[in-house]
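The other protein chains are all here in position, but one chain of the complex has been omitted.
Chains here go by letter, A and B, matching the order in which they are written, and residues are numbered from 1 within each.
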Amino acid sequence: MNSEALQLFWSFGPFVILLSVIGIYCILVTYNLIRALIGVEILIKAVTLLIIVVGHVTGHTALAQALVITLIVIEVVVIAVAVGIVLGLHHHHDSLDIRKLRNLKG
Amino acid sequence: MTSLLILIPLFSVMVLNLPSRTMMRRFAFWLSLILAASQVCLAAFFGTDLWNNANISGSFFQFNLAVDNLSRVMLFSIGIVVLAAILAGRELIKDENRQFNFTNLMLLILAGMNGVVTTVDVFSLYVFMEITAVASFVLISLQKDRDALEASFKYIIFSALASVMMLAAIALLLMVSGETGFPGISHALSNLPTSRLTLLAVSIFICGLFIKGGAMPFHGWLPDAYSAAPAPVSILLAGIVTKTLGIYTLIRIVGFVLSPNYALNNILLLVGTISIVAGALAALGQKDLKRMLSYSSISQVGYIIIGLGCGTPLGIFGAIFHLFNHSIFKSLLFTNSAAVESRTNTRNMEELGGLAERMPCTGTTSIIGFLSAAGIPPLSGFWSKIIIVVALWQAGFHAYSAIAVMAGAITLAYFLSMQRRVFFGKIKEELKSTKEANFNLLLPALLLAAITVGAGILFPFVHDTFITSFFK
Partner (left out) sequence: MTIDIIILIILTLAALWTVMTNTLLFAAIGLALTSAVLTIVMFRLNSPLAAVFELSVCAGLISVVFISVTTMTQPQSHQEVAQHNRDRLGRFKFLPLIIILVVLTLVILNLKPTPPLTIPEAGEDVRNIIWNQRPFDLIGQVLILLAGVFGVVILFKEKPKDE
């Protein structure tokens, strides 16, 4: 890793952090189930970017791409199952509002 | 040989679904039962040399897998808990189609957990954790009732957060060490001076694992998921899934991959103590049987974490032994709660009482389970707790070991209160006609109780075979 690559990492790093803060904030403040899932998606985008950047600066682009492809497959399956559960909840409540769900108390 | 642990369940699922499903339906239960049982036998009797011998499977399926004694303990527990859950599922899931799906998901979750405990690559670890997690989301919402769907959604969000944290840590570790295998990371971390970046990576990783394992400040999803899931699924979740996903991985990463680290051990001790005390206190106040057992689970996980946190080989051994004991007695207690629920249709402890005379077998095994959880000699839970306490004392953490001993008293208190409200005392009028649970629920309960008693009485033997191998 040379200094140029390191500098690249430091210019990409803040954006990864920004994206993850946006994602976490979205999950925390939203009252809508689908918006919570979108927050999760943005978090995954941030981490995808991080893996690709790390692959680029260390010269392991091939390994990083292999990891990202696996990650994307997993992401799709998780989102599909989550959407199924959201639809089931919608069937019971006729709403996507988290505030109407809380009959379990943490 | 090891790769077959993952490939055989995978091919079984494929074969079960290829031809006419109706014909395969009766077959599915027995196939999964045989697979789980053979895994138990193999893990118990095959040494690590035999597992890692490449000649048995030939060079065809060469994955990067390894089995050490920790993996063997986990493979054994996975097999036995899956066995119990399959038997309970046959009894409690009535709908035939649903039961077929349940069995298939059981096989997938078996493959996923086997992958988690045998892999030596940190990214493959993530992949297999995610397989197990997805299968458990689906299993929790199997009956599609409202609470279960809610709990499952909550679990998805928490689990996704944990996964993202783990992935970020994996990326940073890749940056530091240049690869994702355990040996490479371990080598790089012990040779490089500790920079803050590696410390950050390790702490996010550990944080993610705390969420997955449900340690106390990160436990939001756990009581809901355990109590809202269908009964056979709670046996599986509480007994082995969260322990494999959170706690086994924690032991593997902290105890075997990272070099000993003072700051990290302090975090582990702190989180462990909070989990022990707060989990036990929360369990005292519960009315729902399964919720109480969930909080008790959090408290027991705390013991494993402080055992790991004292950083000595004896502490790590205690943590592993308590992990094993916990998966046995907690699935025993959840099996008993499933038996009670199936006969009385309620989990509210206020409405129960005096069931011991109607359900003698369930009552007795549940006494064994809770005595082991509370650490009463000569049951196996006593030995693991005493090892953890001694290890803490030897490492100089006197305050922590005192807290651990005192929390044992709270554990005894809430379990006694549960036992008194559910099984002892005068039987209520409306429960007079209750019958003992069916054979499919009694068999796992008796089996698990026998293991708890056996591992306790034969402790010198367990000590000689396992402790020596961990101190090498």
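Methods note: a residue touches a chain if its C-beta (ideal position, glycine included) is under 8 Å from a C-beta of that chain, and two chains touch if they have at least 3 such contacts.
Predicted, not measured: the structure shown is a model, and the values here were computed from it.
Peer 1: By the document's own contact criterion, which visible chains does the hidden chain reach in the full complex?
Peer 2: A, B
Peer 1: May I ask which residue of B:142, B:338 or B:447 touches the chain that does not appear here?
Peer 2: Checking each option in B:142, B:338 or B:447, the one touching the absent chain turns out to be B:142.
Peer 1: Which residue, B:188, B:267, B:376 or B:405, contacts the hidden chain when the whole complex is considered?
Peer 2: Missing-chain contact among the listed residues: B:188.
Peer 1: Which residues does chain B use to touch the chain missing from this display?
Peer 2: Counting over the whole complex, chain B touches the hidden chain at residues 6-7, 10, 13-14, 63-65, 97-98, 101, 104-105, 108, 111-112, 115, 119, 121, 123-124, 127-128, 130-131, 134-135, 137-138, 141-146, 175-179, 187-188, 191-193, 195-198, 200.
Peer 1: Residues on chain A that touch the omitted chain in the whole complex?
Peer 2: Touching the missing chain: residues 1, 6, 8-9, 11-12, 14-15, 17-19, 21-23, 25-26, 29-30, 32, 34-35, 37-39, 41-42, 45, 48-49, 52-53, 55-56, 58-66, 68-70, 72-77, 79-81, 83-88, 90-92, 94, 96.
Just so we're on the same page, only the chains that are shown with their structure count from here on.
Peer 1: From the mean C-alpha coordinate of chain A to that of chain B, what's the distance rounded to whole Å?
Peer 2: Here the centre of chain B sits 27 Å away from the centre of chain A.
Peer 1: Provide the residue numbers of chain A that touch chain B in the complex, in ascending order.
Peer 2: Result: residues 9, 20, 24, 27, 33, 36, 40, 43-44, 46-47, 50-51, 54-55, 57-58, 60, 63-64, 67, 70-71, 74, 77-78, 81-82, 85-86, 88-89, 92-93, 101, 103-106 of chain A touch chain B.
Peer 1: Can you name the residues of chain B that touch chain A in the complex?
Peer 2: It is residues 123, 127, 130, 134, 137-138, 141, 144, 146-147, 149-154, 156-157, 160-161, 164, 167-168, 170-172, 174-175, 178-180, 220, 223-224, 228 of chain B that touch chain A.
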